[in-house]
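Right, one structure below, let's go through it.
Note that one protein chain is taken out, while the other chains of the complex remain in position.
So that you can tell them apart, the chains are marked A and B in the order they are listed, and the count of residues begins at 1 in each.
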Amino acid sequence: MRALVIDDSRAMRRIVSSTLENLGFEVNQAGHGGEGLDVLAGGWVPDLVTVDWNMPVMDGLQFVSAVRANPAWRAMTIMMVTSESEHTQIVRALAAGAHEYVIKPFTADALRDKLALLGLLPQEVAL
Amino acid sequence: MTLTATSFDWVRNLVHKESAIVLQPGKEYLVEARLLPIARQLGIPDVSEFVESVRSRPSPDSTRRIVEALTTNETSWFRDGDPFTAFTSTVLPALLAARGPNERLQIWSAACSSGQEPYTIAMLLEDALPNAASRVSITATDLSREMVERTKAGRFSQLEVNRGLPAPMLVRHFTRAGTEWEVAPNLRRMVTVSECNLAAPLPRMGPFDVVYLRNVLIYFDLPTKRSILSRVRSLMRPDGWLFLGAAETTLGVDDSWERVVIGRSSAYRPLKGA
Partner (left out) sequence: MSTIDTGQRRRSGDSRPVIPELIDEATIRSIAEDAWIALVGEEEILLPIPGELPDDVLSSWVDVVGPWTGTVVLTTGRQTAAELTRALLGDSAPEPLEPEDVTDAFGEIANVVGGNVKAALPGPSALSLPEVGSAPAVRNPADVCRVDVLWRGEPLTISVQGALPPLPVPHPHENGESL
């Protein structure tokens, strides 16, 4: 399975990517929503996108709306991974079309649990 | 205030035996950091002294607390979701069909820890049944007073709600309370919480239609396992359902149960006439 990791922090991209790679994902990265859309438009369509909220150029919420506006990308699962953790923010992200929401800080276990909920664990992982 | 080698070894062996997790030498500081809060709660200032007191008089409660302190950071809500899937797919419809419209279903979360399990059940019921609060009551018990208080409070940290709780359920059933998240009042009203020692005679409760008794039996020896299962059975309806932890079974312990496979999970039902 493929995952696109969008975050303006390289450190955070590495943390999320290495967790996903350990779970068997093939991972691509982007530094903001616009770069993420470029990756998708280039034909690299993942099963999962993890996307931060606050980023320069194009934020995560705008990215989610843009992806949801394109029927060709309907099958993609989108998970917000962000330090935005107000109740209203989570509601907004879900309403815009995100499937799941992980609040920073998170552990690798938390990410794995969410993927299990989404049916997106690529392989049986020993606990 | 340093952990002695003997104490560390004893904890190491205990954790390995109960959880198969290996604490490498050099993790003494981790053992100290995790056990110090428990020791202090018991009024013991020193971790070694605490460990020695448990070692000289082991009890399932204190050994369980040591193992949990060292092996789990947070309990996941739905990571082991199969017993809940089985509940909504099979158990709940069967019970609703078998009971009259005015009969209240009774569910027991018998080792509720910090409350994830009873509130998970409450959320599933709330989403599945109109007027869930008037049709179902959930009894949540734990041996530890601290866990009983935590469950009553119904508050969870950010890290706890991050663990396997679907975001739509989080926003539907919780509100922010400072840095924590608080379970909605209608779910809290469904859940009654009290202290209960499974290894001693049980208070009058039930009769229960469903019992969740997960990851408890592993801490007890065979005769105690057997007597716990028998006491639990005496509080269940004859057509009730028991869920154990994924690594637990009644097989070879108590043959008065029938194992029923539901999807990827198993439930146990009292054998008729047993």
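In this text, contacts are C-beta pairs under 8 Å (C-beta built on N, C-alpha and C of every residue); 3 or more make two chains touch, one makes a residue touch a chain.
Just so it is clear, the structure is predicted and the values come from calculations on it, not from any experiment.
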item: Contact residue for the chain not shown (choose from A:A30, A:L61, A:I78 or A:L117); value: A:L61
item: Hidden partner chain, touching residue among B:L159, B:A184 or B:A199; value: B:L159
item: On subunit A, residues whose C-beta touches the chain left out of the figure; value: 8-12, 14-15, 18, 54-56, 59, 61-62, 65, 82-86, 88-89, 103-107, 110
item: Touch list for subunit B against the chain that is not drawn; value: 29-30, 33, 73, 157-159, 176, 178-179
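The rule is simple: only the chains that are shown with their structure count from here on.
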item: Distance from subunit B to subunit A - Cα centre to Cα centre, in angstrom; value: 32
item: Touch list for subunit A against partner subunit B, complex; value: 85-87, 90-91, 94, 98-103, 105-107, 109-110, 113-114, 116-117
item: Subunit A partner contacts - residues on subunit B that touch it in the complex; value: 73, 76-79, 81, 158-159, 161-164, 166-168, 170-171, 174-176
